[in-house]
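Once you've had a glance at the structure underneath, I'll fire off some questions.
Only one protein chain is missing; all other protein chains are in place.
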Amino acid sequence: MTADRYEAVIGLEVHVELKTRTKAFCGCATSFGAEPNTHVCPVCLGMPGVLPVLNQEMVEYALKTALALNCQIAGYCKFDRKNYYYPDLPKNYQISQYDLPIAERGSLEIETEKGSRTIGITRVHMEEDAGKLVHQGNIMTTPYSLVDLNRAGTPLLEIVSEPDMRSPQEARMYVEKLRSILLFLGVSDCKMQEGSLRCDANISVRPRGQRALGTKAEIKNMNSFRSLERAVDYEIKRQIEILEKGGHIIQETRTWDEDQQVTMSMRSKEEAHDYRYFPEPDLTPLNIEQPWVERVRRSLPELPDQARERLVNEYHLSHYDASLLTTSKDVLDFFDECVNQYHEPKVVANWVMGELTRLLNQNNLEIKDSKITPRFLVDMLRLLEQGTINGKIAKVVFEEMFTTGESPDKIVKDRGLIQISDESAIQAIVRDVVALNPKVVEDYRNGKDKAFGFLVGQVMKASKGKANPEMVNRLLQEEL
Amino acid sequence: MALTIREVEHVALLARLNLTAKEKETYTEQLSSILEFFEMLNRLPTDGVEPLAHVLPLCNVMREDKATPSLPKDEAMANAPLSENGQFKVPKIV
Partner (left out) sequence: MKLYQQTVQKIGEMLARREVTAQEVLASIAERIGQVENKIQAFTTLTLKEAEGIAADLDSRGEVGDLTGIPCGIKDNMCTRGIRTTCASEMLENFVPPYDATVVNKLKSAGAVMVGKLNMDEFAMGSSTENSGFFPTHNPWDLTRVPGGSSGGAAAAVAAGEVFYALASDTGGSIRQPASFCGVVGMKPTYGMVSRFGLVAFASSLDQIGPVTRTVTDCALVMNAICGHDRQDSTSLQLEVPDFRSYLQTDIKGLKIGFPREYFQKGVDQEVKDTIKKVLLKYEELGAIVEETSLPHSEYALPAYYIIAPAEASSNLARFDGVRYGYRDTHAEDIIGMFSSTRARGFGPEVTRRIMLGTYALSSGYYDAYYLKALKVRRLIKEDFDQAFDKYDVLISPTATSVAFKIGEKSEDPLSMYMSDILTIPVNLAGIPSISIPGGFVDNLPVGLQLMGRPLSEGTLLKAAYAFEQATDYHLRTPVMEV
């Protein structure tokens, strides 16, 4: 197949908005969705005469992230000005880090079908975000634009990967893993849709076996994991097609068009950017000494990989289950809290990954917004364990808890959902069902095992699901 | 080192300065003679000399992550040449 003759080489640049209280270089509160230009001051507005002052928390978050990504921390780093003109960039330069970033040479692991792969991280550096431009329609056709500078000056981390990924799936896995690490660290909300996690991809292809890299294109504007995967996939195919026809890849920036599901060249009037980097004279360099690094290292929370290992080793969960439970810190915390109160990790895991996740997704909610607390889930599991309710009823109770936020005990009591474990009562129902379904009974006696299931179902239905399933099975067997 | 008009045009574009043809000529001449004057720096060997970007030995100047009051919106927008809906209005980007 054509595609097999080529190898894709993918690198990702991820920008992360840090959720510090204030901006990178001034005391304005960071915000999202606030009324335009209400979280601004002379500094982040780029007024004449203002000066930046570095937010210490931004550096702490950068160090945490760099350590979590196994990077080498620079003993000395500095800020530089990246000069270019754009209306959402108040000073028409961005304070960033150029040749001496805070961290380099790190890595993270992704779990592919073929096993673990290490993706290298070239560097992590600090910079400030620009404001927002709002257009009528799209950027190509709008007659004017409006500028909101609330976001200008928000602290950003830029994380650049080595071009180590080889497929759209790996690209997606990398960002998912990176995101979960960042969430565990608590340094960002990482919401792609809101823009607090942004991804650009550098993609090239080369004939398999060739060492030299092909010409790369930069892809922007992928606003979800799905878009990322699709965009990378499309671009790889686009490039292969061009090469197959004997053409050349143009080194350019392309944007992912979600509607048309294609990447498009971003025609630009200007020349390639000459950023004219030079050291930022208004900020002092940073001397990052070992005691500081060690203090940050000691303050690191448990990270996804460590948590996964813990779940596998201590709770004997499968690698797969452990991975699912550790993609989100909130989910892990919920799980851990449940297991703390009720020491059946596998059972808890099944409910969390199963019913709870299903309901959350259906209703577009985060686990922290769920009305079901660890306490409620645990109480319900105890009811189940004690036989007060059966499995099917448990699902009903679970959904009720999710919707109403009431405790399982209350729900079971109010709606009379206690399991029927009275033999004589069940026996009566069983006899009725057998009497009403002679054909099915005959089918069963003739060897059709499926007929048994049907009869069980009828008994359950008649008991409004409350009959004790084991008892039903036994009594029905006896009856037949 | 003489500059060409092309180079002056390139620099003017980088710096977002619209120059008239006459200005381009004048600046080309003036900048060329200034750059020629800079040639004297080549007479001074500087291999192994550390560049001095910051005269002060200061480092690690930082502030606490504590919020300070932002500008009231009317003050933030007061000097805006053109605005709409509390945002700065600019002509189309491309």
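Going by the order they are written in, the chains are A and B; count residues from 1 in each one.
We take it that a residue touches a chain if its C-beta (ideal position, glycine included) is under 8 Å from a C-beta of that chain, and two chains touch if they have at least 3 such contacts.
All of these numbers come straight from a predicted model, not from anything done at the bench.
Engineer: I'm checking contacts with the chain that's been left out. Which of A:42, A:120, A:195 or A:469 qualifies?
Structural biologist: A:42
Engineer: Which candidate, A:23, A:39 or A:91, sits in contact with the chain we can't see?
Structural biologist: Only one of A:23, A:39 or A:91 touches the chain omitted from view, namely A:91.
Engineer: Identify the residues of chain A touching the omitted chain, counting contacts across the whole complex.
Structural biologist: Output for chain A: 42, 45-54, 81, 83, 85, 87, 90-93, 145, 147, 149, 269-270, 274, 276-278, 281-284.
Engineer: Residues on chain B that touch the omitted chain in the whole complex?
Structural biologist: Where chain B meets the chain not shown: residues 3, 7-8, 11-12, 14-19, 23, 27, 30-31, 33-35, 37-38, 40-41, 44, 46, 49-56, 58, 61, 63, 71, 75-76, 78-82, 88, 90-94.
Everything that follows uses one rule, which is that only the chains that are shown with their structure count from here on.
Engineer: Just give me the whole-number Å value for how far the CA centre of chain A lies from that of chain B.
Structural biologist: The answer is 40 Å.
Engineer: Over in the complex, which chain B residues touch chain A? Could you list them?
Structural biologist: 10, 13-14, 16, 53-54, 56, 58-71, 73, 76-77, 84-94
Engineer: For the complex, give me every residue of chain A touching chain B.
Structural biologist: Per the touch definition, chain A meets chain B at residues 20-22, 26-29, 35-42, 45, 53-59, 85, 87, 133-135, 139-140, 142-149, 267-271, 274, 276, 279, 281, 283-287.
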